[in-house]
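Contents: one structure, followed by commentary.
In this view, the complex is presented without one of its protein chains, the others remaining in place.
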Amino acid sequence: MLHPSRAAIAALTALSVIGTACSSGTPAPGASGSGGKPYAGTTIRVLGANHPWADALKPLLPDFEAKTGIKVNLEQYGEDQLTQKLTTEFTAGSSDIDAFMQRPLQEAKLHQQNGYYQDLNTYFKDSNKTPADYEVNDISKAALGTEAVGDVLTGVPIVVEAEVLYYRKDLLQAAGLSVPKTLDELKAAAAKLTDKSKEQYGFVARGQRSPAVTQFSSFLYSYGGDWFDLKTKKASIDTPEFIQAVTFYGSLLRDYGPPGVLNMSFPQAAAIVSQGKAAMYTDANSIYQLMLDPKQSQVADKMGVAPFPAGPKGANMYNVTSWGLSMYAKAPHKDAAWEFIKWATSKEIVIKTQATGAVPGARKSAFDDPQGKSKFPADWSAAAAASGGGRGYDRPLIVQVQKGRDIIGDVITTSIQGGDIAGAAKKAQVEFQALLDSEK
Amino acid sequence: MAAARTDAHERAAVPTQTVRLRLGPVVRFLTIAVILTFFLAPFLWMLLNSFKTPIEVITLPPKLVFEPTTANYENVFQSQNFGRYLVNSIVVGAGSVGIGLLIGLPAAYSIAKWDQRGVATAILLARIVPGITLLVPLFILFRQVHLVDTFASLILTHALVGLPFIVTVMVPFFKGIPVELEEAARIDGATLLQTLRKVILPISGPGIVTAAILAFVFSWNNFMFSVVLATNQTKTVPVAIYNFISYAQVDWGGLMAAAVVITLPVLVLALGTQRYIVSGLTAGAVKG
Partner (left out) sequence: MTEGGFADRHARWLFPAPALLFVFALMVFPILYTVWTSLTGWDLGTGRPPTFIGPGNYENLLGDERFRGAIGRTLYFTVIAVGIEVVLGVAIALILNREFRGRRFVTSILLLPMMATPVAIAMVWLLMYEPTAGIVNFVLRSLHLPTPLWIAGAESVIPALALVDIWEWTPMVVLITLAGLASLPSDPFEAAAIDGASTLQSIRLITLPLLVPTIVVATLLRLIDALKTFDIIYTMTGGGPGFSSETLNVFSYQQAFQYFSFGYASSVLVVFFAIVLSISLVFTYVRREPPSRLAVADGRR
């Protein structure tokens, strides 16, 4: 009989032999660097999401590689899969990831708490690493603020977005309705535009447990509610404002929404809109391409974009940094990774990604540039401008965001199903408070 | 000799004349038609929709006659790069079957010959343990030995999935080989390894084929290990189709084309080697 530990050692040895045989050699950083290309020959590993920004950046990579001699291995994954992949690799202790796309509101605090980020302030403040023509001040202050956890800058913002109202111009006009400016008008219009026998629905939005939370946030804020008090750390899920907002959101979707809304995140909801089955839809303005692009939408020429309607306490939509580009604290090729981040967030590239991917970036100058704004229709730009003062978070500002979203999302799905909202809210309040307490 | 080891399928192919339902032929025909429809419909629906445009897919009542488009397949192979992922799946499948056979055949022979129940239990544990239990520790282990971004991590985990199937199929197979054959060789002075190579293995073809096919199919279909361990370079087809639904709108036509591309190879393999697969799947269940 083999001794267990000896067997383990033997197995590990066997595995490492295979490992050595299989691992590919990485060129030494900067080994063959010439004057203008100090990092030539370096290969960096970048993890990105299946996101239009990454799709728009991909064809531009050869330019970067020609310019710097740095080879970029860009891997793309679905949102949740990306978070999972990053965390598993970081948890294992040593990853060869250099740079990665990150959702600051979703995971910056979590990753920072575990020391996964390289503080990018050190690069911004070093004029050798960040020349003046990069123009840091051109990047939205609010967006950079979202990326900060304490004194640490966890990433450079690449995508900003606000919640807007998408609507069908033709349907509203035919019904003699004007574009809803308040949530009450939205409800009245939704009622008038719903004819379930013809599969015509007045309104659609996300109903899936966790994805719904962010798009519900503007409703909550506009009803005067919030997730919790930032100062006292007291949860506010069972407040009258929260209950009113969640009742409103739920009944809107239950009465005027399509069947199956409980399984909808934005791809499914946007599909309902672009199939012409829904008259109005609230979601992030960054996904407008799904509905306004004739290649993807049957109603592309009939879509309008308006600012998020006002609730009892005004129009308090979110306006957030949804994606940033970060560097791993133990990145094997930090300086080369910085070259990449700097390039990907430079004026020139932001203009290009806005022009080809139609992804709103964080640089003011890109929206002034004719090429940079070419993809955005006038009403889209007007709605974006109207959202300028929106709130900088679309989910609770906590470390365990996903857990919090699941707790809150349960109240939203209960409301959509017409269940016991007060009971669900009370239960969520207790759970969410416990979550907040665990982070004190 | 081969007849002595009749596999379960062959036995099933010759139904006993003793038990039968004497349904009227019409009723029986209809029942079988209903059963077939139930099991075939999703495949037909997948195939049909893979040739439709996005609008046609969601048009009701469904068009059964339409002008087929190959745009979905072009999308799958060109922009979605499925050719690459198919190759990855083949590499991982073949590699894991290779390793599985290499270590599984001697183990199965040993279990069969010396009735090593402990060994059998240890290996069959791999069939029982929920895959998630292994994910985090395996990831840490592979990181330690620098296997994470390689095919090796996928091949090794998939071999773990296939190993119990290989053993389940091969143990009864080896047990069925008459002891006299082996003894004759040993009397002639052959060592155990020679006997294995010259006597046992040559007549084990059908068993090994069965085991290999099953292990390959379960590697091909594996999602859980691949979704955590695969990178862009080593991504296998189930992960690729899962990635297909992440951003942008749900492209049903493209999804169905991808589903066809993924399932077709295993279905063809299954139909081509039907008799082996049936015997393999029922091996663990009916034989002691």
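In this document, chain identifiers A and B correspond to the written order of the chains, with residue numbering beginning at 1 in each.
By our rule, a residue touches a chain if its C-beta (ideal position, glycine included) is under 8 Å from a C-beta of that chain, and two chains touch if they have at least 3 such contacts.
Quick caveat: nothing in here was measured; it's all calculated off a predicted structure.
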Selected from B:V92, B:V148 or B:M256 as touching the chain missing from the view: B:M256
Residue numbers in chain A that touch the chain omitted from display: 2, 4, 7-8, 10-12, 14-15, 80, 83-84, 87-88, 91, 110, 113-114, 199, 207-209, 258-263, 275, 277, 399-400, 402-403, 406, 409-410, 413-414, 417, 438-439
Positions on chain B contacted by the hidden chain, ascending: 6, 8-9, 11-23, 28, 31-32, 35-36, 38-40, 42-43, 45-46, 49, 57-62, 99, 102-104, 106-107, 109-111, 114, 116, 119, 121-123, 125-138, 140-141, 156-157, 159-160, 163, 167, 176, 189, 191-193, 217, 220-221, 223-224, 228, 237-238, 241-242, 245, 252, 255-256, 258-259, 262-263, 266-267, 269-271, 274, 277-278, 281-282, 284-288
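By definition in this document, only the chains that are shown with their structure count from here on.
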Geometric centre distance via CA averages, chain B-chain A, whole Å: 38
In the complex with chain A, residue positions of chain B that touch it: 55, 58, 136, 139-141, 143-152, 156, 227-228, 231-233, 242-243, 245-250
For the chain A and chain B complex, residues of the former touching the latter: 12, 15-16, 18-20, 22-23, 49-52, 73-79, 81, 84-85, 88-89, 91-96, 267-268, 270-271, 274-275, 290, 296, 298
